[in-house]
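Note that one protein chain is taken out, while the other chains of the complex remain in position.
Right, chain A next:
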Amino acid sequence: MPDDLNWAIGGEAGDGINSTGKIFAQALSRAGRHVFTSKDFASRIRGGYTAYKVRSSTERVESVVDRLDILIALTQRTVEENMDELHEGSVIIYDGERTMMEDFEAPEGMIGLPVPLKRLAEDAGGALMQNIVALGAACEVANFPIENLDEALEKRFGDKGESIVANNRQAARLGEEHVVEELDHDEFDYDIETTDNDYVLLNGDEAIGMGAIAAGCRFYSGYPITPATDVMEYLKGRLERYGGHVMQAEDELAAINMALGAARAGARSMTATSGPGIDLMTETFGLVATSETPLVICDVMRSGPSTGMPTKQEQGDLDMLLYGGHGEIPRFVVAPTTISECFHKTIEAFNLAEKYQTPVYLVGDLALAVSEQTFEPEEFDMDSVEIDRGKLVDENEIDSWLNDSDQFQPHFPAADGISPRTLPGTSGGAHMTTGLEHDELGRRTEEQEVRIEQVDKRNQKVETAKNEEDWDYREFGDSDADTLVLSWGSNEGAMREAMGFLDEADIDVRFLSVPYMFPRPDLTEEIEAADEVIVVECNATGQFADVVEGDTLTRVKRINKYNGVRFKADELAERITEKLDAAQEVPT
């Protein structure tokens, strides 16, 4: 009996797919099972195919696989869309009494399970609950004790009143009973184990938001855009509890400028957007760097260019984040590789920003943003959060940073490149800051020596940070393996699972997941030690592979995916195997 269950509900946008899926995911997580969820969605509000997929196991799960064991299909299209993942013995739950599903027949080898979802929902108190009937049916199919749904239903409907919760519980039970009575139970080979573990279930955007609060972020300004909006929605209402504020700006230009203003006033401040918004913010990005303002700018990448495919996965903004903007702009680019890393790297981003008075790009991608995963709550250890505000100077220390005319020197060319910083309100610290080239007082200059001094000073901060901080990779697998795989962003989970498949095929790999895009670890030695180097990323041209080649002066192989869908573990294992086979064929 497989313990690794892959379940999905699919239908049209507006069918309540997301909330139903989330209820099931939460029920599994509360039953002490690990969960990993993913979403297929189109860029429309009503109509259009949508699915919510839940993978669950008692072992930790890090990604999606190309397999679907139980599918709740509200439309025939749902079955068509998932045909590749359905397999012999997959169960398809559908409402045979629904007009659009009347003539549905389960494909060869699969088990069609008609359940009168709407009718049973009406029996329980309302047709709206038809998805919940389906959930009850799915619980029975998987032998998952239906009591586990109860708490999740309470969480979802609790504030609508006890009777609504009771009706939903009843709906689920009607679904369950229907399966018990009407169908031969032996046909189904699922049995879900539960444990006493307590897990939390969250997505990458939520982890970024939670990290921001933990790090002392108090001001957030943003403009809605998929898939970054969840960061703003998470923070709204929560940031306020800590004396902060979330401001919905009129556009991204305003959003980043507001965040910049708040940062100048001393708040830890952040904005989040996706590619098109990063384009708009780039003008001010240069100002943030030149004015040496600490700011965290989060880019949750989606498919581009232009408006591209707003609801699809891609890692196509790396070049933009590394090089975007006119002139030369010192910056940090930090890209968390898992949902829990979204939390930790956000905290780090705030510390880097203030320590070095530099903008930090915090890079997520759609797959990280919309997938949820279970974790031990200890992974989000609030006690270990450290806050480093860098060279903040108060009234008592200000004297040592004044020039002969008692003027504060906010851009003093210190050897490490980091100048003192005073916040408005500090007496004696008043100063000017500008995007124009300036002297140590912050005043405009075109003097050649001063220009060179200030450019060097700003770049020196990056050099200092290279020495003082840890810009390492995360390592997995056999460190002596001949094959080295590199990736960035959300591919880590799929790759880690792919290693299991590769292991079964006796392919040993060393896998480095790189969370720092700039500065980044020097991979020369690792690459020289390997026979084959493959860089995995969700874009067409291999932007990270280019960077690695440039750094190490070594050619690497590339696995790219840019159809809008994230890598799946089994698929990735296959593509790595193909690359290696191909490599062996080519004489060297």
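Here is the rule we use: a residue touches a chain if its C-beta (ideal position, glycine included) is under 8 Å from a C-beta of that chain, and two chains touch if they have at least 3 such contacts; residues count from 1.
To be clear about the criterion, contacts and distances are computed from a predicted model.
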Hidden chain of the complex, named as in its UniProt record, picked from "Carbon monoxide dehydrogenase or xanthine dehydrogenase, short chain", "2-oxoglutarate ferredoxin oxidoreductase subunit beta", "Branched-chain amino acid ABC transporter, permease protein" or "Probable respiratory nitrate reductase subunit cytochrome b-561": "2-oxoglutarate ferredoxin oxidoreductase subunit beta"
Residue of A:431, A:474 or A:575 touching the missing chain in the full complex: A:431
Hidden partner chain, touching residue among A:170, A:269 or A:454: A:269
Given A:10, A:244, A:477 or A:542, the one touching the chain that is not displayed: A:244
Selected from A:291, A:419 or A:539 as touching the chain missing from the view: A:291
Candidates A:127, A:387, A:452 or A:582 - the one touching the absent chain: A:387
Identified contact with the non-displayed chain, of A:219, A:332, A:473 or A:501: A:219
Footprint left on chain A by the chain that the document does not show: 30, 198-202, 206, 210, 213-216, 218-219, 221, 238, 240, 242-245, 247, 249-251, 253-255, 257-269, 283-284, 286-287, 291, 377, 380, 382-383, 385-387, 405, 423-436, 443-444
